[in-house]
Each structure stands twice: as structure tokens, then as C-alpha cells.
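What follows is a set of notes on a single structure, which appears directly below.
With one protein chain held back, the other chains of the complex are shown just where they sit.
Order of writing sets the labels: A, B and C. Residues in every chain begin at 1.
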């Protein structure tokens, strides 16, 4: 039985994992970099240990340091969250060797799904549809032209070891094939030390739809339906929802079976996600598998009524899955919006800094998974995700209205965030109609970037507030009395008073 | 179509109603007393108007002032929330006369259900079981003895116009009957100006279970299952949950039908609650009807997947109920804990004051309906309810664990709250087993009031924190530099710096 | 420097032995603690002691006096430095016999049942205060003389405000 879990992560996901630990009566151990001493996961955990300097390759990615803390604290298991070491096969293996349960799949599953060509081959063998193209690395440039013309243009050249758009080329014309393949190979070599590339048919107006799967160590594997993740900016997901507005019950059923087949093909254990690329006619193809918890897992939790972290822990505990495929249903509609510390008006420049004030949205149908607090300084070293806002309603239309209401009430000052941008997405007609694909943000750039010119009155109100504050400060200087009347300024004044009387 | 709603209330319920308005695209108008200028409902509303001084009988209860604001702002409708004017028949009538929609039932329904003897008679005629006893006021003292001995001791003497335990007497022995009836009558006369009392059989180990109903203006009436409200302290509900742990499907079905019959008997329109008293053998009796939204409505919303305020507004809009009885199901388990500004260690003394710091619980399965914020001063004039914590989980056990996790993370400083007391309730065996009745708090007073002696280490940590703060203040005084490092103290220092440089 | 510290009327000594930024070695009586302590929010400290994570909230109730909340407990802590000792030594004779009626919370004076100069008996109700729709009666435990009434009916009062000054009967 797992009694203590080390969470090898930070930010909202570390806190989220610890919440489920607490509900299960499991102690949690936080690890933190030097710059993260004040981070919420350190405050929330039962125990916390520093594992190195701020850069993640000197702390959150140092396997030895994490294992050392796990042994010192006698943690039974390690939860890697997402990112960092979550898809690191060596870490999975190392945990096993040290007798610590890794809450995630075996190194075999991670490796097989981590190499795209191997994954494509494995899927093809398991009869899971893959995007038409090659399943062996391209060796011969002349052969490449032949193969590509057989598949039919346009195609994508992709690095086998790839990710993040590196070593990737879209080819529309025959004349560009040779140069595209060579440049993709050399970029792949530079980025991943491996120049293997393969070819995939390019899907027009693609939708990104993924299926959540859960598999135990006893041969049981189920899917928990889909998540629609097509609202992306530069391959970064912005909004996710479930159910997908373009899905039909028949296709859902088919895709779910293929997702389960994909997981079974690598003897998967734990929670994982099968990503599919889907065209407008609902033809779908395996894209890749994420062998970890996803950022967007809460929308599935809400609609399917399941706590995915608890399921992960139970599976790691060697328990038999208690969820049965034919008992699972999707209830209502959930949408997640990712709140990033970035400036949408300034090319989405990251915007770390000090949180001066925060008002979190509350009430019916709103879940908020975050980790920042007033007075917290978001460090410059990590991912800009501040929090995730998840809303639920019986219908998609109502969920959109609820998301707008929650975004309206969500206020963070001190840094710029993506909140205004997210709000504008909710107003775009093609989003409201559920008719969008991965080109959505690009196609709607004009309206997403447009800001309404505020009225003269609103502009003057901004000036009046600043002016009033200026006047009150002058007043305070000339008569520094302790304002008790309505509680504003209590922090300043309390402290000021103390300093005077000390 | 309702386009603008005046919310004739304050606190968490005013904000909660306005949230649903916002999701429906309906403008909200707040009214506030002089002491409530900084209250959240004023900040959240689209418009806000002052209606008088702090005491509620000079502001929130003054019908003329509220109607005046409604007319000035051209509000189509008024939502009364709970408390204040929500069960005031005169207010319902006045709205109708003024051509403003009252979001609640007619004065007929309010009056019929407001007088307990009339309600008992009406229920009996509608074949809804009432507690055995008299349905006419007791006139003759000698007759009273006869009737009581017929019903069988023990009995309760209750004031017809009563409420809040006034004019109420428990009689266990025949010799006490005469004095109990006379004293109940004189207390009723003093409290309500009406000495009518009636007799009810006293139910041993009673459970308080209520049914939510919704009725439209077209003759449709449904129930949304039960809420178990037996955890009470001095007739004040503390914890509510749904489903009730003692309920069976058969009894639920029967009680639901009787709840609908009760509502139909007064031509009910809108959201209402039928309260039943239930004994250990699941015999149940009509107790009273609350002709308004209840404090604890969110647990029903969560388990039945419905927004009750939106349903109220749609009914007021003369729409036909879209919910169908046979399509409604209860999904999972929800628990609500009421967070009061009161000191559980000091006889639950009310504890208004300045909120110095607040950390709200977040994450999976947690809903939080509140209205206070950092720097807000809770006024002394109104109800001590700060917020409601509502958790949901697939099972009751998991919901209890989740509530404990949420209470653990919920921190308010500056005032005392009921949070530690609520946490102890979750640990009482009879609560965990779901075996409790309205005597629960009384029966478990010892363990609910007991505080574990903290370890020497924990006590020293408290001293160390205070000492460290003292040392830092001395340091600051001798070297008042602007700490930038980790963001703590930014508020003080920012302001301090400004004062110096101004 | 060694300080005295009072926690819920329990007296200890406390001393900072070493400090390097947020790492400190502190002795409470003869118990030595090596803590990692940092103020993360205003008045909220995160403390790591032997790896265990504690969250402590402070409210300063007066100069050098704190109300301290740990997870499930609340303490009154006072730092007694030389200045405090000096002040205490001077005022002790002066105010020791003074006794006031006060309320722990803000509210409104509903009714005052006594007049200045009245002799009241133990158990007598002196004043009724309401807050949040609840009325509380404040009584004396033993026989007293009402020396001075400092508020009037209808007044809004702060928590811990002196309402009525009492005097022991033996003193007269």
C-alpha cells in the first residue's frame, strides 16, 4: 500500500496531485528548486526538500537528487506530474531499480511511444489507423520523391525523435521535396542528434482530438472518451473541451476502441492519452501517445465523474480498475481555459513577476486549479501556466456563458495574463458554433487581437481612480492616522502603525 | 423577457444570484445599506443603489425603497434571495401591483404556508402526511389534556404563527400539560401578537429531510430529490448533504410525490422546499414549506445537474419547465458546510470583523460560494454566514474526505470561524457512518468541543514565527530598504516607499 | 540576545543563535530548532523543520503581541524585551486592580442595566450587546461596584473595547 508519495514537479500540477493524496490519507513530499522555496507546492505538502538551483536541469530534472529525497523520506512512490521527468524512460527504470513505485508506465511503453517511427509501426501492427505515409526512416532522397508522389501532396516531413515543430516541413509542390527533406534531416540532427525523418500525408483543416485511457496491471484497459484540443497557438493548447462538438456516437465508439488497442499494444499501465488527427469527414489517424497525465485532464474528470490522479495511484497500488467501460457516460459539457503569464497584446511575450492582487472566480460549475497567491513572485525559469479554469454546464452553450462569467470575475494584477484573449475566443462565432479546427486562432487573428475602443467615460474613470489615489496619498502624508472605518489599507496602516510604535 | 433583475439581498446569495444573471445575459441591480458600500454584491452588480442605513428594517426590509430603485432602473423583476423579504406576502403582492415580476410564489402560497395551522390543514386535505396532532388552535385547556392523551405523550405545543423555537414546549408528562399550554400561549402572544397554539406528536430521534421542488405557471411541478439537514445547532443548519444516508429508493419516491402534492395544493410557482420530519423507521411527516431558495440549494444543483436560480428566472419568465421528473437522476454525493463568523471555542459567539487574510480551497469537486475578500470588514448588522463550501464526489466516503481536504486548505484570519468545528464533525463516527439525527451535535458535544493538546514542537513553532516577525520588524526599522527578493511584504513596502518619496 | 516570550500565559526564553537569510537556529528554553522560515504572504510564514512543512499565520494584536494560528490551534504570543519589562515594572501597581467589562467582538450596545455607583451581585447582567442578529448578556462573576460606564445604549463598539469599569467592594 502506498502511504507516502514524492511529487517530482512544481506549480499547479504538484498541488493538484497532493490534493488527491490528502483525500486518500497519503502523505505528500514536495521537492523544490532554490527559487521555489515560496511556491505553493512547498507550503501545501506534508514535507518539502530543496533539490538544487533554479534551472530545471540542475533540480527538477536531476534524477539522483529526487531519488535521494525519496529514499530519505521513505516515499513509496513518485508521481512525476506532466513535463519534467514524466516521460523519461530512464527515470521510470531507475525508480523500479530503487524499489520505488513510478506512478506512470514502464520504460518500454515510454520508449515505444516516444520514438514516432516505432510508435507508427506498433500502431499499424495493432490495426490502429495512422496517417498515410512511411513507417521506415527515409534513407534515399530519390526514393523520398517517389514515395511522396505515391502518398500524394501535400505531405509533412517529420523527425522521428521530434517534437515542438522542430525538424518538420510542409511540402506542397514536387519541386520542393528534395530541399525540404534535406533541411528537415539536418535540423533533426542538430536538435535531437538523430537525422531520421519520415513522411506523413498532410491533413487539411485538421482537428486535434485525444482520448483518455486508463489501464491497470491486470490487463484491463478502458477509455474515458475524448477531449477536443484544436484551439492551439503555435502548437500550444489554449482551450480544451469535452465532448468534442464535431463528434458522433459511432465515431466516438470506434476511436475509443482504437485508443484502447493502442494502449494495449504497449502493455500500458496507468493514465495515458492517445492523440488523433481528425479531418472534417471524421477520418481519424493516430498521431502520438502521451504517456502521462495531461494538463487538460480535469475536463474529463468533470464530465466522466472520476478523479484521474486517484485512479493513477490505485493502479500503481496494483489494484484492479473499478471503472467498467460500459458503465461510463459523459454527463454535460466541460471547457478548460489555460491562464498563462503572458501578454496577449505584445506577441504573447512571457510575463513573469509579482502577483499584486488576485480575485479567483467562484460559484456553480467552476473549478479552479492554480498555485499562485498574492505576494507570490512567478519565477522566470519555468512554464508560464498560472492556472486552469474549468467550467461545467449541462449544455455547451451554457458552459461557454459560464466560462465568460468566470473569466469576468477572474482578476490578477501585477502581471499580464491571457485572460482577455481567452474571453475574446468565447465570442468568436466559429467557436460558439463548434466549427473550428487547429487553424482557428490563425484564421481569427483579426477579431482575436482587436480591442474595442473604450468610451470617453471609461477612460476618464481610469484617470479619476489614479487621481483619487494620488490625493489620498497626499492626505495620508499630512495626517497619518489609522483608518479603521472600512478596512481598506489595513495592511499598510497596520504595519505603519507598528513601525511607529516599536 | 426579463432583461434586468434587482437583487433585494446582500452577502453570498446576492452574488450567487447575480452570477446566474450574468450567464443569462441579464443585467443585475444591487441595493445596499450604508454600511454595505464595500460589500461584494455592490462590486459585482452592473448597477448599485443605496437604500438606507445599516439596520435591515431601515434598508433591506423597506419595500418602498426597493420598489423605487426597481422603477428607477427599469428592472423587470426582483429576486429576493433568502431571508429579508423573500417570504413576505405583502412584497410579492406589491411587486405584482407595480408591474414588476417577483421571482417567487404568489402571496396566497406564502400566506398559506406561512401560517402553520393553515398549512397543516391544507396538507391534510392534499393527503400529505402531517405529524399527528391538532389542526385547529387549542381553545379550551381541558380539551387540550384530552386531545394530548389521545395523541399520546410526548407532544410538542407549537405557536401557529411561530418560528425560531418561540412559543414551543415539549411535554413529557401529563401533569405538565396545563402549564405548558398556557406558557406557550402567552409566549406566542408576546412574540407574534397571536396566541394560537396547536399540538403535534413529538418524534423521537427525528431526522430533518427536505425536498426541493420546482413548479412553473403552466401546472408542471417536479421534485429534485432530498436534502438531509439533520446536523443542526440550536435549529441552525450546519452541514447538509444529498442523498440522505438513511433514504431508500421507495421512500424517496413516496416523499417526492408528496412534496409535489404539497406544492400543487397551494398552486405553487417557482423554487420551494418541503421540509419533512422523519423518524428512524422512515415514517415521514410534513413540517413546513419554505417558499424561497434555500441556503443549501447548491448540493441539489450539483447532484441533479441543474442551476436552480436559472430555473427560477425561467419560470418567472413564464417559460414551461424543461426538466422532466423521469429524466432526473441523482449523480454522486454532495455535502455543504456553512462557514460562519463565530467562535466555536467561545459558545459560538458571533465574530464580525476585518478579514486580514483569506485562502480559498480550490480544485476537483469543490464549489465555494462566498462574498468576503481580504480587507473586507464583515458588518455587525447581518447574518454571520461568510460562505458555503460544497463538495462533490462519486461516493459519500470520498465526499467526506474531500470536505476535509477543502477545510484544511481554507484559511481565514482576522476573525474566528466555524472551520475547526466543521472539520471535527467530519471525524465523528456516527457522521461518517451516516447514522445521525437532529440530536447529533448535542449527543457528540464532548468530542466536537475537545481539542487535542498540541505537541511541544508545534507550540514552539508558534513562538518562533512570532519571534521571527518581531526580529524582522526591528531589522526593517534600522534598514528600511525595499525588499524585492521574494515578494513578501510588497504591499507594505510599496506603500512605505511611496510615502517617503512623495 | 535572550528574550522572554509568553505563549498562552506560559513563559519561555527564546534566542536566535544563528541566522543565514531564511535559515535560522533558534533556542526555545533548552530546545534547539533549525528552521527554514520565510514570510510568504503578509503575516503568513512557511516553516520547514526537519523537512516537515508548517504554515503559520500571525495577526499582530498590539505592539509585540500576536495571535498565532497553526493548523488547528490558536495562541496568544507576546515578546517581552527589556523595554516591555521596564514598562511592565512601572505600570504594574497602577492598573492591577482595574477590571473592565468588554466583549471579544465588535457589536452594538443594546441595553445597559446599571448606573454608575450601583453595587451589583455576582451573576447580575450588566450590559447586553448584539452582533449579527444575536444578543449576548455580560455579567459579573462576583459582587462589584460600577465605577464608570464608558459607553451608552446604541453605541457601536469595537472588540475588546472597555465598556464598564468595575471596582472590588473590598477596596472601598
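General remarks:
FYI, contacts are C-beta pairs under 8 Å (C-beta built on N, C-alpha and C of every residue); 3 or more make two chains touch, one makes a residue touch a chain.
All figures in this text were calculated on a predicted structure; none of them were measured in a lab.
In the full complex, the chain left out of view touches A, B. The missing chain, though absent from the display, is touched by one residue of B:47, B:115 or B:254; that residue is B:47. The hidden chain makes contact, of the residues A:190, A:449 or A:464, with A:464. Contact between chain A and the absent chain runs through residues 341-343, 346, 349-353, 356-357, 380-384, 408, 411, 413-414, 420, 423, 451-452, 454, 456-472, 486, 488-489, 491-492.
Although one chain is hidden here, its contacts on chain B can still be listed: residues 30, 37-38, 42-49, 73, 373-376, 491, 494, 498, 501-502.
Convention: only the chains that are shown with their structure count from here on.
Chain centres here are C-alpha means, and the one lying farthest from chain C is A. The interface with the greater count of contacting C-beta pairs, when A-C is set against B-C, is B-C.
One simple way to say how far apart two chains are is to compare their mean CA positions; for chain A and chain C this gives 48 Å.
Per-chain Cα centroids separate chain B from chain C by 33 Å. Across the assembly, chain B contributes 356, 408, 486, 488-489, 491-492 as residues in contact with two or more other chains.
Residue positions 38, 40-42, 55, 60 of chain C are each in touch with at least two other chains.
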